[in-house]
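In this view, the complex is presented without one of its protein chains, the others remaining in place.
Letters are used for the chains, namely A, B and C, taken in the order the chains are written, and counting of residues starts over at 1 for each.
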Amino acid sequence: MRNVKLLYFAWLRERIGVAEEDLAVPDGVITIADLIAWLRLRSAGHLAAFATTTSLRCAVNQDFATPETLIATGDEIAFFPPVTGG
Amino acid sequence: MRNVKLLYFAWLRERIGVAEEDLAVPDGVITIADLIAWLRLRSAGHLAAFATTTSLRCAVNQDFATPETLIATGDEIAFFPPVTGG
Amino acid sequence: MANIRVQTADFDIGAEFAALCVGRADIGGLGCFVGTVRDTAKGRKISAMTLEHYPAMTEAAMGRIAVAAEQRWELLGCTLIHRVGRLLPGENIVLVLAASPHRQAALDATGFLIDWLKTRAPFWKKESFPDGTEEWVSANDADEAAASRWA
Partner (left out) sequence: MANIRVQTADFDIGAEFAALCVGRADIGGLGCFVGTVRDTAKGRKISAMTLEHYPAMTEAAMGRIAVAAEQRWELLGCTLIHRVGRLLPGENIVLVLAASPHRQAALDATGFLIDWLKTRAPFWKKESFPDGTEEWVSANDADEAAASRWA
C-alpha cells in the first residue's frame, strides 16, 4: 500500500463531492491509468468524474503527468478538466 | 505653368536647405518623375537631395504617390526618405 | 526574472508597465495582452465568471511558461498576473507583459505567453448566468491549436 494525496478541481471536484482525499493505494495500482480505474470503484461520484478520460488531465507533484506516469508514496496527484484560464 | 507647394522632410530638407517652397512648374513637367528631374537643376542642394530616387518617397496632397502620379495646379507635393517612425 | 502573481485583486496596468521599465533604457518594445470578462458567452448573457485554480501548482506552472518564453526570445522582463475568484463582466482577468530590445520579439513573446497560459496553467472558469445557473467553460480546440503553434 502507498499513501498518496488526491486533489480534484472544477467539475471533477463537484462530481466527487470533496476537494481532496488521502488514500492508501493497493500495490497493484502502479500508474495513473491504474489509479483512475481503481478510483472509479470508490463511489458513484468517482465513477461520474472518471467516466471518460478524454477530457481528464492529471498533475503529479504539481507537474503535468500522463496515464503512464508511475505513482510513488507521498505523491500529490491532482485530477482536473482541461484548463480554461487566460 | 502650374503653381505647386513643395515640402521636404528629414535629410531631404537638410540637403535642400528649406522646409518648403512655392514653385511655378513648366507645362512639360507632367509627373512626379518629371518634377524630380526638373528639381535636380535648381541647386546643388536639390541635386544632392534628389541624386538617387531609391530612398525617396513622395506624397501628393497628403497621400502616398508614385513616379507616375500626375501633377495638378495647387498640389501639395512632399518629398521625404522612407519613414522610420514607430 | 519574470514577475508572476495570482491574486483576487485587480491589477494596475500602468503601474505594471512602469515597474518593468523602471531605471532601464535598453528596452525597445513592450508587448501586452489583457484579457477581460465578456458579458456574453456563446450568445448567452453572463452575470459573473468565477476562476478556480490549483494554488500549489499555479505559480510554478506560470514560471515554467515564462522560462520557455525567455528561452525563445530575447526578453528583458516579463509580467504574468492572473486573477482568481468571482469577476464581473468588464473586469480584468489576466495581464501579460513582455519587454525586449526588439518589437517583434516583444509581440511574439506576448502571444506565446497568453497562448500557453490558456493551455498550460491550472485555471478553470465557471460562468454564472442571470437565471442562477452555472456552467464550467469547456476547453477550446482553437486555444489548443493556438498553443501548439509554438510547440
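One rule holds for everything that comes next: a residue touches a chain if its C-beta (ideal position, glycine included) is under 8 Å from a C-beta of that chain, and two chains touch if they have at least 3 such contacts.
For clarity, every value in this text was computed on a predicted model and none was experimentally measured.
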{"item": "Partners of the unshown chain among those that are drawn", "value": "B, C"}
{"item": "Full-complex contact with the absent chain, from C:A2, C:L30 or C:L80", "value": "C:L30"}
{"item": "Residues from chain C at the interface with the omitted partner, ascending", "value": "12-15, 17, 21, 24-40, 89-90, 101, 103-104, 106-107, 110-111, 114, 142, 146"}
{"item": "Touch residues of chain B, complete complex, unshown partner", "value": "7, 9-11, 55, 59, 62-64, 76, 78, 80-86"}
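We take it that only the chains that are shown with their structure count from here on.
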{"item": "Mean-CA-position distance for chain C and chain B (Å)", "value": "49"}
{"item": "Geometric centre distance via CA averages, chain C-chain A, whole Å", "value": "27"}
{"item": "Multi-partner residues of chain C (each touching 2 or more other chains)", "value": "none"}
